[in-house]
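Then we have subunit A:
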Amino acid sequence: MIIAERKPMEEIKQMIAPYNKLLLAGCGTCVTVCWAGGEKEVGILASQLRLARSAEGKEISILEATVERQCEKEMAAELKDKVGEVEAVLSLACGAGVQTMAELFEEKPIFPALNTAFIGMPEKEGLWVEMCGACGDCFLDRTGGICPMVRCAKGLLNGPCGGTRRGGKCEIDPEKDCAWVLIYRRLEKQGRLDLMRKYYPPKNFRAVKSPGRIQAVKA
Partner candidate 1 sequence: MRGEIVAFCCERSAYPAADLAGKGKLCYPDNLRVIRIPCAGRVDAIHILKAFEKGAAAVLVLGCEDGACHHITGNIRARERVRYCDMLLKEVGLDGGRVGMFNVAPNETHKFVRIVNEMNEKIKESGETK
Partner candidate 2 sequence: MDVLVIGAGIAGIASALGLADAGLKVYLVEKEAAVGGYAASLCCKATDVCSGCSVCVVPEKIKQAVTHPQISLLTNSTVQRVGGEVGNFCVEITQKPQYIDTERCVACGLCAEVCPAEPKAVYLSSAEAIPFSYVLDERLCLRFKGESCKLCGESCSTKAIDFERKPRGQELNVGAIILATGFDIFDAREKGSLGYGRYPNVLTGLDLERMFNHEGYLKLSTNGKEPKNIAFIQCVGSRDEGHGYCSQVCCKYAMRLAHLIKYQSPDTQVTIFYIDLQTAGKGFAQFYQEYRESIRFIRGVPVEVSPASSDDLEVRFEDISQGRVCREIFDLVVLSVGISPRKDSWDLARILGINLADHGFFDTKEILNSNGTNVEGVFLAGTCQGPKDIPDSIAHGMAAASKAMQALTVRGR
């Protein structure tokens, strides 16, 4: 799932400074699940912006709407009427959603209210951790299902850096586990520790050719 978080308020305020009629568009999928851009967050941000404007003694009119997935043109198109009523749109979707909106409503400025952070999973309610860097060349088969590229602070592919702290914690952030300690333990459990001895050449980061494009063969 895509994890995002709200941009700093100052940045948002600057983006929308020239406009007095706005649509706050939420997205009902990934960013709802990670508490960043669902209907609730739309309401909170709208309220904040109204308060900010009224503190400055200025008017603002805000429409609020949330669609199932902003990254689908058909779904984003549901916002057509509302977009027509406003001067600009503040999208609380991930980068894909913002761009879909921008493509769909070319005549209106579409601003991102979120910073899209990573692909991750919830550790508990309200805490998400990065799991996947979308490198396009998955090698989880040989690391016990743990990706050192994103879960090791240094992105090392051939074992730990040597700075691992007591208790298997990361040298850079003692709050975090050393990914390679996790990998070792996992492989040990599976009786596949021999994989630790193998050397793997530097990763080919050209697997995903930007701009990425995947064509399903069956389509």
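Following the convention adopted for this analysis, contacts are C-beta pairs under 8 Å (C-beta built on N, C-alpha and C of every residue); 3 or more make two chains touch, one makes a residue touch a chain; residues count from 1.
How were these candidates chosen? In short, all candidates are chains of the complex that A comes from, given by their letters.
None of these values were measured; they are calculated from a predicted model.
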Worksheet item: For subunit A in this complex, which listed candidate touches it: 1 or 2?
Response: 1
Response to the item:
The residues of subunit A that touch candidate 1 in their complex are 9, 40, 43-44, 47-52, 54-56
